[in-house]
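One chain of protein is taken out of this complex; the other chains stay put.
As written, the chains take the letters A, B and C, and residue 1 is the first residue of each chain.
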Amino acid sequence: MTTPTPEQTATILVSCPDRRGLVAALAQLLYGHGINILDADQHTDSLANKFFQRIRMDLREMHADRISLERAIAEVAERFEMRFRISYGSHRKRVAVLVSKYDHCLHDLVLRQRAGELACDLPIIVSNHADLEPVARSYGITFHHFPVTAQTKQEQEQRMFELFERERIDLVVLARYMQIVSAEFCERYAERAVNIHHSFLPAFVGGKPYHPAHQRGVKVVGATAHYVTHNLDQGPIIEQDVMRVSHRDSVDDLVRKGRDLERMVLSRAVRHHLEDRVLVADNKTVVF
Amino acid sequence: MTTPTPEQTATILVSCPDRRGLVAALAQLLYGHGINILDADQHTDSLANKFFQRIRMDLREMHADRISLERAIAEVAERFEMRFRISYGSHRKRVAVLVSKYDHCLHDLVLRQRAGELACDLPIIVSNHADLEPVARSYGITFHHFPVTAQTKQEQEQRMFELFERERIDLVVLARYMQIVSAEFCERYAERAVNIHHSFLPAFVGGKPYHPAHQRGVKVVGATAHYVTHNLDQGPIIEQDVMRVSHRDSVDDLVRKGRDLERMVLSRAVRHHLEDRVLVADNKTVVF
Amino acid sequence: MTTPTPEQTATILVSCPDRRGLVAALAQLLYGHGINILDADQHTDSLANKFFQRIRMDLREMHADRISLERAIAEVAERFEMRFRISYGSHRKRVAVLVSKYDHCLHDLVLRQRAGELACDLPIIVSNHADLEPVARSYGITFHHFPVTAQTKQEQEQRMFELFERERIDLVVLARYMQIVSAEFCERYAERAVNIHHSFLPAFVGGKPYHPAHQRGVKVVGATAHYVTHNLDQGPIIEQDVMRVSHRDSVDDLVRKGRDLERMVLSRAVRHHLEDRVLVADNKTVVF
Partner (left out) sequence: MTTPTPEQTATILVSCPDRRGLVAALAQLLYGHGINILDADQHTDSLANKFFQRIRMDLREMHADRISLERAIAEVAERFEMRFRISYGSHRKRVAVLVSKYDHCLHDLVLRQRAGELACDLPIIVSNHADLEPVARSYGITFHHFPVTAQTKQEQEQRMFELFERERIDLVVLARYMQIVSAEFCERYAERAVNIHHSFLPAFVGGKPYHPAHQRGVKVVGATAHYVTHNLDQGPIIEQDVMRVSHRDSVDDLVRKGRDLERMVLSRAVRHHLEDRVLVADNKTVVF
């Protein structure tokens, strides 16, 4: 068999109560539709009695159309109380990047997207400050400036939502966006908005983590990418990583080393999301 | 569903040419025998067109006996040109540890086995030197001394094979055993003998890797656990890890730091093997 | 020049306000006494305006006796408001290991000491439970059982202090000792008692960190070795390290992986202390 192109594949993410026979039922269904399984990962959380699965499928010899396939899956899903989400490789996800003044994560995301590491479109960069407009322009990406004050916050968010609708945004990436987003934002983009926090959560929540980390004298600093929820810095963690530091590192050194961490951790989390590898349950993630 | 005890489970490892329908066929077969799938991992090597799978099964409600199950699997296997290996949790693997004079890996393996980290029995320790007999005795494990010279090597190996047969050894662990084993040894214990090499292979093959590593001025040293094959230091790699070093580290420091690596890497590889996570193809491993 | 044996060396640790000329003054003084500097590390904390230095010295051609040397250093120290501590390689530090029921750190410390990795004597193991007496006996180390209740705690600690005095203990290692020690203990053994905490502090303080770490869904777990202070889990951090975990890891897996971290982190911290590499200032450490 030759390898299909990404456009010829689809990915299904499944979660349900753990029940006998469901692996066989789904495998049988796909086989019956002429679909070959390229990759399958599954995980059983025996404490929560929950089952999770990710299947990447080759659609080249599928006998049915998408509607019939999805209807058939929906029937199995009902039988097993299964939630599922299906992504077609032929649809490139559309990503909005939100920034404030720091540009390191922005550069990293754009350069990776251009290098083919992130399978998505990046049509818009959104910011509450005008500082990074030249960066957006240098990459030929449309820049939207939504300055925010306590008074205008709600209104500006509404304009943002309209923009996201208009641009058919699938994923919002908060790449060091220094604004707390509203409960409505969190709900609209539940499990579709990724934030980078510049500490190893749950240590050092809040806006300036490198200072208390330096003061506490930790020997390791970290960064955390998580889905945005209405509880600040408490969303489901997608990815974390750390770096050694020592007494020789000043706060400025931590900030500098942290930039590398933030870049790496955020881009990995975005990649996981774009490849439909992440499932959320009980405020935790399964990352296949 | 409650969680089964290890004794109530079995693990099947499968490799075959990649063909449509085989995931469904196997899932259906297990379901038909009343077996619940606890965990399943699969991997497709699209270059080699090979499919690999590991399934951990709950046997508590199996309708059939083992012989019928295995016969049914064998039928599917024939249809898909599948190689398979099935391990029952009710059989604890029996491990022989081979050592020479260094004791750090030996202590580590025994202490982990006693802490329940390695699901196996450790009935015998075998050595070409008498030095570690007191260590074996302190743990209450039978020590077998097979001194080896160029003349006696073949004969001593034969005695070793007899011992392994008598003790029904499933896995041989070369825990810094400083003797090259014969082609017959490699064949008899193919994919059932794990060696620890004290470098990041393929760098620094041979018996004294820390000296050339120090001389080359590397900034990272490593250790490699691999299955034993007749090509020295060339067997399929199961696990590797590394540690940073600097100009401050003498050869003795590398040796000391290396001990930690050797311990960790060997015990992880042994654990992977004992849990039936390792498949070999084309002198490489798939570690599920 | 040949390399001196450890017995022919001494180490001096210095901290003081940062002042010009002090490096030259100390270097000159040592040179004037016939002492060769083997290694020197220094660090200036420019925020706190503090200077730290560690000098390892070759005493083989020292013209003076220790008393004269120390008197000369004391004079320089007074001039520069310097605190200093001098350790002679000829005095092997004496270590008491405190344990409760977990044995993994204990085995690790003893085996490393026997392998020559920790330059110390290990005359006593102390516990509030009797469980690990057989382990102590297997190594031929005297075991002292001090069962503790709310009523007897103070009295038992006094007996412990007497024991430590009698045994001339230089360093107390809390190797998963599950008892909170008193303020008097912290004061008596200030900067001479090392504890291992089984999380990446300051995340997950308290007695059972792996459960909340699992519940929070972190992707990395850690361990922290710190000097014991009267603020629980708040003492100056000597060493930390981390390990990746995933959704596949149960709490039991975290506990198992954590054991490796605890062993490594505690033994490194103990080694740093024994080699006189650690200075404390403002509840942080400088580890040379």
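FYI, contacts are C-beta pairs under 8 Å (C-beta built on N, C-alpha and C of every residue); 3 or more make two chains touch, one makes a residue touch a chain.
Please read these numbers as outputs of a predicted model, since none were measured by experiment.
For the chain left out of this panel, the touching residue among C:Q8, C:Q42, C:S87 or C:Q179 is C:Q42.
Interface note: of B:Q28, B:Q53, B:S127 or B:Q240, the residue touching the hidden chain in the full complex is B:Q240. Taking the whole complex into account, chain A touches the unshown chain at residues 104, 107, 111, 115, 117, 138, 256, 259-260, 264. With the whole complex as reference, residues 43, 45-47, 52, 200-204, 215-220, 222, 236-242, 246-248, 250, 283-287 of chain B touch the missing chain. Contact between chain C and the unshown chain involves residues 1, 3, 18, 20-21, 23-24, 27-28, 30-31, 36-44, 46, 49, 61.
Criterion: only the chains that are shown with their structure count from here on.
Taken over every residue number at the interface, the positions common to chain B and chain C amount to over half, indicating a same-residue contact. Centroids built from CA atoms put chain C at 42 Å from chain A.
Between chain B and chain C, the centres computed from C-alpha atoms are 37 Å apart. In chain C, no residue touches at least two other chains.
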